[in-house]
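A single protein chain has been omitted from the complex, and every remaining protein chain is retained in its original position.
Entry: chain A
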Amino acid sequence: MDEITYAQAVNAALRRALVEDSSTVLFGEDVALPGGVHGVTRRLRREFGERVFDTPISESAILGGAVGAAIMGLRPIVEIMWADFAFVAFDQLINQAANVRYVSRGRLTAPMTVRTQQGATPGSCAQHSQNVEALFAHIPGLRVCLPATPQDAYDLLLTAIACDDPVVVIESRALYHSVKGTVEQDRPRAPVGGARIHRTGSDISVVTWGPMLHTVLEAAQVLEGSGVSVEVIDARWLNPFDTDTVAESVSRTGRLAVVHEANLTGGFGAEVIARVVERGMPLSAPPLRIATDDLRIPAAPGLQQAAIPSRDAVVRQLLSVCAPGVAA
């Protein structure tokens, strides 16, 4: 099987959804004729004609359009080009999409998928760098996932599209063209939810998601050299969150850390720790949150590096919990 990029995996999932379900439509800014600013939706317009179309720069109309179309039986997939831009149209997602099923007691639903991408990349400015998953995960009625590998970019998106509730799929701009892998494309769609253990270990359970998964895997590799065995769990879905997999892991390792690129305060890491602690799991060290400081995100690459957890910072902090006294 050929290796494909994360972006190509998203593209393949969109193609399959459009082929398999004629109620699927895809729209957003520059997604159709230009094929997306990151090339993710390339060729879909050519293949699927008017079911794939460009919109004005009107996020409220995009998200609200998805809500209305979904209520009426379509299965819209819309793109919000940068997660930061969702803020100009939060109403349609939070006050509207998330309420449809609940207030109608299930007589109406809004089976829509919002694809977006987030994170800092060198030079990206404060309005194009934020990690906002906790804001979405805070809203009951929305499902939220963050694929970190090409296979998950494919699988999670198809699961999201099949889901009968609004799902926010937060992709990673940093990963679009930088990671490659083989992607199995003919499996049945998985149900919503479920974490994945990427690496087993016995000293500490580290929960992470999005591009930080790769940083954590590298850190785990480094720590192996220092005799520390790290179990790496990719949460994948924040809503629903797979507490069972994390708790089971912690029952073996006795330690817990959460690593995310989003800011510390109110980050979803706090929720992960609360859920484990609430189960009364015995921990042999205090749980640890590794996150970006509570800052705006600076554009200069050197400043970004100082703000966002690096591999070495992750190594250092995990070591301080697992083997206090051992220098990184």
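Here is the rule we use: a residue touches a chain if its C-beta (ideal position, glycine included) is under 8 Å from a C-beta of that chain, and two chains touch if they have at least 3 such contacts; residues count from 1.
Keep this in mind: contacts and distances are computed from a predicted model.
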| item | value |
| --- | --- |
| Among "N-acetylglucosamine transport system permease protein", "Pyruvate dehydrogenase E1 component alpha subunit", "DGQHR domain-containing protein" or "(Fe-S)-binding protein", the UniProt name of the subunit that does not appear here | "Pyruvate dehydrogenase E1 component alpha subunit" |
| Listed residues A:Thr121, A:Thr243 or A:Ser320, member touching the removed chain | A:Thr121 |
| Which residue of A:Val103, A:Ala190, A:Leu303 or A:Val326 touches the chain not shown here | A:Leu303 |
| Residues of chain A in contact with the chain not shown | 29-30, 33-34, 37, 54-60, 84-85, 87-89, 121-128, 293-296, 298-303, 305-307 |
